[in-house]
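Please see the structure below; I have some questions.
All protein chains but one are shown at their positions in the complex.
And now, chain A:
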Amino acid sequence: MTILIVILACGAFFCLYRALKGPSIPDRAIAVDIMSVIFSSITALMALRYRLAYLLDLSIAIAVISFVGTLALAKYLEGRSLDD
């Protein structure tokens, strides 16, 4: 279980590299989106390990927030306003 969490954290570090180095804005956006989904699955593994069901609420909340943030940034890049 710990090894799996470490593997996922290595993936999150790869995303962090891309988010810091990425040449364009959408690179950073997709890296942060992927990173938050990885955090959501790490939270699910911790919920399985400690048998705490409420950690999965946190996991769903992280996924929702990253989805809304990515959509808002995509609309900004298209040059439209949010209520368009």
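One rule holds in what follows: contacts are C-beta pairs under 8 Å (C-beta built on N, C-alpha and C of every residue); 3 or more make two chains touch, one makes a residue touch a chain; residues count from 1.
The rule is simple: contacts and distances are computed from a predicted model.
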Missing subunit (named according to UniProt) among the choices "Toxic anion resistance protein", "Carbamoyl phosphate synthase small chain", "Na+/H+ antiporter subunit G" or "Hydrogenase iron-sulfur subunit": "Na+/H+ antiporter subunit G"
Positions on chain A contacted by the hidden chain, ascending: 4, 7-8, 10-12, 14-15, 17-18, 24-27, 29-31, 33-34, 37-38, 40-41, 44-45, 47-48, 51, 53, 56-57, 59-60, 63-64, 66-67, 70-71, 73-79
